[in-house]
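Only one protein chain is missing from this complex, and each of the others stays in its spot.
Our next item is chain A:
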Amino acid sequence: MSAVHPVADLYTEHHRWLLGWLRRKLGCHDQAADLAQDTFVSILTAGNAGEIREARPFLATVANRLVAHRYRRQLLENAYLEALAALPEALAPSPEDRLQALQVLQQLDQALDGLPPAVRQAFLLAHLEGASYAEIGERLGVSTSSVKQYLTRANRQCFFAIAA
């Protein structure tokens, strides 16, 4: 039995390869180095490194997820800054509240992840814009009873599908 931590083995043997792979994918050395680091941290935290059979496909899968996650955060941050700029000054959150608001929005975005666009849209219109079901139905081109089905599905996922 090896005394070395399985992640240490992975790191020694595959870190350079992963870094090169990420650099080609992202075209940026700094981002690639960051994400390679995050990939190993993620595997370390998951604690199942000893069970990995095909090291490189596994590393690529984990790294891909992290890339997708970072990309999504970036999209959200951009949308957030645009929305902030569009707010009347009186309604804009204070600098201290901005980060917290962004965190809340990221949580919401993740909680709604994977829902069909219309279901997600119905949830956002009802909960955040206070639109009536009739208004939502008109906007999405569906009946009020469909809107209710959408909302029940979105409510269920948003509130209960992720540990909180």
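We take it that a residue touches a chain if its C-beta (ideal position, glycine included) is under 8 Å from a C-beta of that chain, and two chains touch if they have at least 3 such contacts; residues count from 1.
As a convention for this text, contacts and distances are computed from a predicted model.
S.K.: Any idea which of "FecR family protein", "Extracellular solute-binding protein", "FtsX-like permease family protein" or "sulfate adenylyltransferase" UniProt assigns to the chain that's been left out?
M.R.: "FecR family protein"
S.K.: Tell me where the left-out chain touches chain A, residue by residue.
M.R.: 42, 45, 61-62, 64-66, 68-69, 72, 75-76, 79-80, 82-84, 86-87, 91-93, 100-101, 103-114, 117, 120-121, 124-133, 148, 151-153, 155-156, 158-164
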